[in-house]
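Missing here: one protein chain of the complex. Every other protein chain is in place.
Labels A, B and C are assigned to the chains in the order they are written; within every chain, residues are numbered from 1.
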Amino acid sequence: MHFASDNSGPALPQVMEALSAANRGFAMAYGSDAIMDEVRAQIRDLFEAPEAAVYLVATGTAANSLALATLGQSWQTVFCSSVAHIHMDECNAPEFYSGGAKLTLVGQDDKMTAAELRASIEGEETRGVHGPQRGPVSITQVTEFGTIYTLDEISALCDVAKSYDLPVHLDGARFANAMIALGCTPAEMTWKAGVDAVSFGGTKNGCMGVEAVIFFDPKHAWEFELRRKRGAHLFSKHRYLSAQMQAYLADNAWKEAAVKANANAAHLAGGLRSIDGVSFMYPPQANLMFVAMPRAMHKRLFAAGAEYHIWSGSLEGDDPNEMVEARLVCDWSISMDEINAFLDVARG
Amino acid sequence: MHFASDNSGPALPQVMEALSAANRGFAMAYGSDAIMDEVRAQIRDLFEAPEAAVYLVATGTAANSLALATLGQSWQTVFCSSVAHIHMDECNAPEFYSGGAKLTLVGQDDKMTAAELRASIEGEETRGVHGPQRGPVSITQVTEFGTIYTLDEISALCDVAKSYDLPVHLDGARFANAMIALGCTPAEMTWKAGVDAVSFGGTKNGCMGVEAVIFFDPKHAWEFELRRKRGAHLFSKHRYLSAQMQAYLADNAWKEAAVKANANAAHLAGGLRSIDGVSFMYPPQANLMFVAMPRAMHKRLFAAGAEYHIWSGSLEGDDPNEMVEARLVCDWSISMDEINAFLDVARG
Amino acid sequence: MHFASDNSGPALPQVMEALSAANRGFAMAYGSDAIMDEVRAQIRDLFEAPEAAVYLVATGTAANSLALATLGQSWQTVFCSSVAHIHMDECNAPEFYSGGAKLTLVGQDDKMTAAELRASIEGEETRGVHGPQRGPVSITQVTEFGTIYTLDEISALCDVAKSYDLPVHLDGARFANAMIALGCTPAEMTWKAGVDAVSFGGTKNGCMGVEAVIFFDPKHAWEFELRRKRGAHLFSKHRYLSAQMQAYLADNAWKEAAVKANANAAHLAGGLRSIDGVSFMYPPQANLMFVAMPRAMHKRLFAAGAEYHIWSGSLEGDDPNEMVEARLVCDWSISMDEINAFLDVARG
Partner (left out) sequence: MHFASDNSGPALPQVMEALSAANRGFAMAYGSDAIMDEVRAQIRDLFEAPEAAVYLVATGTAANSLALATLGQSWQTVFCSSVAHIHMDECNAPEFYSGGAKLTLVGQDDKMTAAELRASIEGEETRGVHGPQRGPVSITQVTEFGTIYTLDEISALCDVAKSYDLPVHLDGARFANAMIALGCTPAEMTWKAGVDAVSFGGTKNGCMGVEAVIFFDPKHAWEFELRRKRGAHLFSKHRYLSAQMQAYLADNAWKEAAVKANANAAHLAGGLRSIDGVSFMYPPQANLMFVAMPRAMHKRLFAAGAEYHIWSGSLEGDDPNEMVEARLVCDWSISMDEINAFLDVARG
């Protein structure tokens, strides 16, 4: 009954097999391996972007930080949601990689609205050389609260950014989960809506540790390569990054994993919704959810071996009915049996 | 006939099996996995250092840059050989991670001598606040030219460093190859000689991509953890780093791989030495060598499919007897047959 | 009728005379001049802090950025008001000097309250290594909106900081104006309340360009010196910084200048308060104020040659009665005649 994170589940069997298959003989190092050529073609094809510059790194923070540093400047401010991973969970990596850029927090909810973004942009660069200059806009899709921007919402944010000539980055650590939920194509969720660069996640959806960074305008390519190397994120035995991504994208493995993860979450959410006293902080739309449950219910679940994070509130306290919020995440690997077992314990 | 790099060979079978074995169920993320506990114990045991702080990262440049940034300050200069990997091959990563420290190049050969190091240290910090301040000393073992510091040489360098109260880092990308060649223990080659922190390589000697960073004084632990996260080098699915290192260290796999690689190189060097007109830039002592061969010999080898890097000089040119220098590297996986085939072609 | 900034007025006659007096013969460079010894003694005496480390730089942004970089770490976040100069008006200098630290904006008003500060601190470092770590607290006194923290308010903020073991910086670009308004001593407004380091402004209150940085704990001294030099803020002909500060502090010149500036502002505020349709965004407590006036009044004033900044709203627009907000600043040099002239025009 593991709902702690899609960072703690196993990798897809296809990914492991691809690693083994790649482990034969010699291969050119540092991204010149033949599998990377295949990956580049796969991604350009999937995104209908034959010119796109495509790179692999091993962590989502590396993908985000390097992409933003490439799109912006150290004297600028990046516009993002106040709960964005780049703000909350990267220990100042975006600031480090950018050489000291600022993050401007837009709105106070899971998603930025176009109006909030416009107001935030308007609020900066009103002071000439004295204040931070306007920089990239970063959209997290799926949001940190498990909700999803519609294609229209992404377009609206990009339109605002473009009206100030600002580039747009999409943090797609859960790209597949969002795309499946929206029923759209990769291109529709990105460059067709106005996105310039994407962190395309593999790790949370069935890889060991690999993320692609995609620039739709290849002019960023060489700078990104230098930043990646300087950041110590260029792998010598790169074929093992390539192999993961190759297998992840082949035969729709990535889509099927996201379909499963989302279905698992929907099943869990459906079950929880039917339990008295359980409520959702945000409507769950992908593979994670934030749920308020009575303290006693949490205690039953932990006693039964469930694993997940308390989001706010505490298990300490006398009142068994006091509501305590949890974050529950489903990956592709969790079984319906486990979810049902969890729901059974929750029901008491 | 692949002698281009120990970065382009395959991973050990044990490492691949360990990855598969680790790929079951859920595991705590970000270094809290149970396998990492095992790795920490293995390394503390191997190094006879029960207090050591032990971390894993995926690239050698990350290990070096993060270790040096933790040991030093941005207003200091790091003392290293003029051919050190941290100077030549990391695209300013040490400068980036340290916030702009300088590198002072000591001597002009493969190894720094204690006298050269002392002279370089004396040359810095003679200008009060105006010049860079003295910072960490970094020793590359195996050197970039395939030679090895003796234990006495390491001790002598550390003694100089200590006399100025400077910390010592050892870049052990080829740690195992050096240790096997010296016939010493890990402790003897590090803290017993005066080394404070080690980049302990796995990638070049049979892993997919994993290096340990070891601080013998655990006071550096928390700062390193923050720097690793901020540098985007903390893996969420960390178990796959742990599993590689665990299998690498288990049952002497790491030593056996280095024994093989060094033996391969010795066989290659022995064969080359017996060929007229071939000479060595440096005496090969581990698993790589720099060899001067006539242009015609190179042409035969490349025509036969050999892969390696020309170090200096060029294959273009009319004179078939002109000497052109090559770098040849043997990893654990290359076969005696391939080496013999290479030698046969070289002999003409 | 110049009310645009205390950055645009002239320097005190005593300061100019001191520069001339200092311009004789040779003097040791880089802060070793004899006048600096005098300044150090003056400041230690004024602050009742015989151990304090005292340095001079030429700009307030340098003072703030270097002080915060010395007190904190690149993986931390600095707590400050959402309108703090270090956030709004320094083009990411604190981020640059700190190597990429973050700023956490506390509250939404001119001043941080202790409760807001505690809540903000509690909100950070709840995510272990993943989020930014808690760093220095920076208090702006006089605030950017012309208000003043009472001694009790400063103590309460420092108490909160100390309960988390966080250092406190005070941005005293208008230190003298605040101290005069409070009727307290320098020590009371700083270390006696719990402040660790001060940017002690001279420029806005009658100097050409000089600010002192004071650390009450001298352990920070050498690091600060290195950071100042590395930041290119160590003056070779330092005597001209020293002379300004020496003259500024001698014979209560600095206090008299602040008394004048505050009195000028009080006179201006009193006059404006008596005019129908004029209101204050914040109660003016030092030498600057934010005033809402009808558009027509602004137009009269600008037509008459008044100089000041529109803060929010615009002079463009048809409605002569619409309120438009202005920032008005008085320095020591403005005359009562000019203020009265301004008030006459305002009255219409």
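By our rule, a contact is a pair of C-beta atoms (placed from the backbone, for glycine too) under 8 Å apart; a residue touches a chain by one contact, two chains touch by 3 or more.
Predicted model only: the values in this text are computed from it and were never measured.
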Residue of B:M1, B:A101 or B:M179 touching the missing chain in the full complex: B:A101
Of C:M16, C:L46, C:A187 or C:A296, the one touching the omitted chain in the full complex: C:M16
Which residue of B:F3, B:F26, B:Y55 or B:W75 touches the chain not shown here: B:W75
Those residues of chain C which, in the complete complex, touch the missing chain: 2, 4-5, 7-11, 16, 19-20, 23-30, 57-62, 65-66, 90-93, 96-97, 203-204, 208-209, 226, 229-237, 240, 307
Absent chain, residues of chain B that touch it: 74-77, 88-92, 95-96, 98-103, 127, 129-133
Chain A residues that touch the omitted chain in the full complex: 30, 73-75, 99-100, 129-130, 133, 225-227, 229-230, 234
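Just so it is clear, only the chains that are shown with their structure count from here on.
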Rounded Å distance, chain A centre to chain B centre (Cα mean): 34
Inter-chain centre distance, chain B versus chain C - centres from mean C-alpha coordinates, in Å: 51
For chain A paired with chain C, centre-to-centre distance based on mean C-alpha positions, whole Å: 41
Chain B, residues touching no fewer than two other chains: 30, 226, 229-230, 234
